[in-house]
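Below you'll find the structure, written out as structure tokens, and then a few comments.
Note that this complex is displayed minus one protein chain, with the remaining chains in position.
To keep things simple, chains are lettered A and B as they appear, and every chain counts its residues starting from 1.
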Amino acid sequence: MNRRTGGVAALLAVIAAIAAVAVTTATATPNHAARALVGCKGGATIGLLAPITGPAASLGEPQQRWARFFVSRWNVTHKKFKITMREGDTQLPNVAEATKAAQTLASNSKILGIAGPAGSQEVVATTPILKGVGLAYVTGSATRTTLTDGSRSGYFFRVVPPDAVQGPTVARYIVNILKKKNVLIIDDQETYSTGLSADAAGELRSLGATVSRDSVSQSASDFSSLISRINNNVDVVYIPWQLPPKAQLFAQQMREQGKRQILFSSDGTFDPTTYKPAQTAYNSFFPVARTNKVVTAYKRSHGGQPDFFGTPTYVATQVVVEAVAKACKNGSASRAEVRSNIRKTNIKKSLLGLRVRFTANGDLNGGRFGIFRVTNGNYTPVG
Amino acid sequence: MPSDELPSVPAPPDAVDRPRIGVDQWVADVEGREDERSQLRRGFERVPSAGWLAVFVAVASVLPFLLNQGDLFRYGLFTLLYALLALGLNVTVGFAGLLDLGFIAFYGFGAYFYAILASGHFGIHWQAELAIPVIVVGAALLGLILGLPSRRLLGDYLAIVTLFFGQAFVVFVNAANPKGLSGGANGIADVDPINFFGYELTTTKDYYYFSLIVFVLVLGTLYFLSRSRTGRAWRALREDPLAAELMGMPVNRLKIMAFMFGAGIAGLTGTIFAANQTGVFPGDFDVSLLITIYAVMILGGVGSLTGMVIGAIVINVSFEILTPATPDHARWLFYATVVIALAARVRPWQRLLLVLGGTAVFGFVVHAAVQALSPSATDGTVVSGGFLTDVIRGWAIVPKHPGDAAKYAYVGLVVAILLVTRLRGWWRALALIPTLYLVAFVWENLLIDQPAVTRFILFGALLIALMTARPQGLLGTSRVEIV
Partner (left out) sequence: MRLRLHPPRSVGNVLFYVGVAVALGLLLREGFRLGWPLFGQLVVNGLTLGSVYALIALGYTMVYGILKLLNFAHGDVYMVGAFIGFGVLNVFGAPPNSSLPVWLLVSLMFLAAMIGCGGLGVAIERFAYRPLREAPRIAPLISALGVSFFLQNSVLLLLGSQFRQYPFGLINPGGVQLGTVFISATRIFVIAGAAVLMVVLTIFVKRSRLGKAMRATSFDREAAMMMGIDADRVIAATFFIGSALAGAAGVMFGLVFTQVFHFMGFVAGLKGFTAAVIGGIGSIPGAMVGGLLIGLGEAFATGYVSSTYQDLIVFCILIFVILVRPSGLFGTPAIQKV
């Protein structure tokens, strides 16, 4: 036997040994994590999944700040039941990092519930992990309609209405109230925007409007050439983007080239300090009470920035923490208990101005969107 | 893996006394260092590579019994995936010396191809024993196409073309998405688990063992390949393409083969990844992963197979320990690394003792002084960290509202560290004391509050420091480039 065949034989032996170990230990150990009781007398732990770094950090940081804000407020008023929050960085759009972060939280047996993740694709990818260990996850920003198709019932919840509510609301407003018939939709090539664009386009077409589509890359920093080619017979430009500063630049460059179309944007760009177009513009968002004392307190402790994009995560954290607190009344709780408590959540009026009660599939019961007219940074509710 | 050994020629009896004519400074230096190596280290080098492989496999096989599922997923599975990717990249870059910056596209191609062949996306559900060979061949063919320009382009021009190929792949699957092929920004969800003749891999443990088997196979293949005619030809090509061509080597065919091998391994890894993640998304195949894999390869030492494994372990494990979800681990790792780095770099031991002791005393003095001046400057809450918390509370300054002070301190720290690297001898030891205290201050007030950002900053600093200390990587062999 020469050296090479010897080596090959040795390799095969090693592989056989690994396979043997793998097969003999493959007797599936049933997962007890979901029903295991965790002692939580003086306090409990929850998790947060958000894109704290990476290209979408400007979305994740507000979510992180609002979630931390809820926890610190809770800990001030509940001295006997303190909440600890463990954060996982999902680095949107890098889904592999999201699954790693979810695994870290999932394998921490102290964690009873999770606020997040932020993106719809992250929800899809982390579902097997979180469901496998019986964790509930409440998102404040994943709005793809099909997430609540029933395959995640009892585990996945969201405190914001889905695209299927927002898109048609916008479409009906454009056709029925503004009486406009020719709409250009520009998405920004990520899941939130493409999903919302599809829902709005479908409804617009069924209402008899003419729809044209284009898209810009997430990394684009100049829209002037795209704007140059906007046809003069277009009445409304719909930009359901997730980054308010890009929408602001788009608005500025439209004015620079003297384009007079009405600009319509979505909840992703609801940011009075950043997105303040000087032309006629509309925006769809939750009917949030902007003079709410929570918002005022947040602004005071964060240098005047309201970071509205993070408000739904505040509500999501609230839902999780309240469910955990209820489950911990008797000194211990299980993830299953927390899940059933979240399902029974009933908040009369959340920070978003919506009633939080969940359907069996995890959607808000009767969630709706408000339309705001935007004039120089002032957002006035108009419908 | 040790390189090919030359048959040893017996030295002349009076070798020591002879003048060393024709031996230049560099060679003499290297030989001197070789002689200085300790007995222990030479002992390590005598262990045959198969022995190391056996040790690695033995340790790796028991990991699932020691780690919980989450840790096995993050530490075990992803280390193997990174190691596999680095092995593939190592063929193109390390063996053949072709700077391929589009490597991740092959990984993405494998993942997407598997997702298309085995999911509800088009309702096709292939078994893995059929899908995997098809994917590996497909990825290798894609490697052939990308390898074609490598026949003409030199070094950096090849780098830019391949880099753009990688970018174009992401644009293609994300934005172009012809006929719904790749699912656009939503990717493809609900991908089937890998299914061999009806035996499904379902748990993380299954995927871990499967990846381990694939890893051993790939490593073994590459080991023999690197010692084969082709492997030697690749190395010749890397060292000097012109000379290789003049020796009659089929340079173009060798280049394309290197691309195909790398691509095939990446495609195979992508398959495992897609099945384990149960979905593929455009964001998975971005440049950040390319940078990570390059870091793995270069940290381990370009061209070394063992190096790829070590690199993957170091990069992935340190990244995961610094995850924001476990701040206690991060603090331990941080202080331990600082102390170990000092112990390794500060000599003699008296000086090390001075630095460590000096820093401790300095801390208590400063803490007491600040407390006397303004009590509110030291009564902030220390982020949780076991028994270390109490020590830190009495030693480091943690103001209630650090505000911008911590940020200025951070900038000051960067400048201070750069200055310390310029000092020598006892001056450096003295300057280290306040610098170390500043490190603790910045860590406790700024970095530990933002662990997610911190790990990237530390990663960046680590890359710079490591390259300065060991440009050839941990296990690479230092080469002199002859101009």
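We adopt the following convention: a contact is a pair of C-beta atoms (placed from the backbone, for glycine too) under 8 Å apart; a residue touches a chain by one contact, two chains touch by 3 or more.
None of these values were measured; they are calculated from a predicted model.
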Shown chains that the omitted chain touches within the full complex: A, B
Which of B:Leu217, B:Ile291 or B:Ala431 contacts the chain that the document leaves out: B:Ile291
Residue in contact with the excluded chain [from A:Ala220, A:Ile262, A:Ala289 or A:Ile347]: A:Ala220
Residue, one of B:Leu342, B:Ala405, B:Val453 or B:Leu474, that touches the chain absent here: B:Val453
Touching residue (missing chain; options B:Ile340, B:Leu353, B:Ala368 or B:Val411): B:Val411
For chain B, residues in touch with the removed chain: 93, 99, 149, 152-157, 159-161, 163-165, 167-168, 171-172, 175-176, 242, 245, 287, 291, 294-295, 298, 302, 407, 410-411, 414, 418, 421, 446-447, 450, 453-454, 456-457, 459-464, 467-468, 471-472, 479, 481, 483
Residues belonging to chain A that touch the chain removed from view: 53-55, 57-58, 60-61, 189, 214-217, 219-226, 228-229, 243-246, 248-249, 252, 256-258, 274, 305
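What we mean here is this: only the chains that are shown with their structure count from here on.
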Inter-centroid spacing, chain B versus chain A (mean Cα positions, whole Å): 32
List of chain A residues in touch with chain B within their complex: 4, 7-8, 10-11, 14-15, 17-19, 21-22, 25-26, 28, 47, 52-54, 84, 86-89, 91-96, 99-101, 103-108, 120-121, 124-125, 128, 133, 144, 189-191, 193-195, 215, 217
Touching residues (chain side chain B, partner chain A) in the complex: 50, 53-54, 57, 61, 64-65, 68-71, 73-74, 78, 171, 174-175, 184-187, 189, 202-203, 205-206, 209-210, 212-213, 216-217, 220, 223-224, 273, 277-279, 281-284, 286, 288-289, 320, 323-326, 384, 450-453, 456
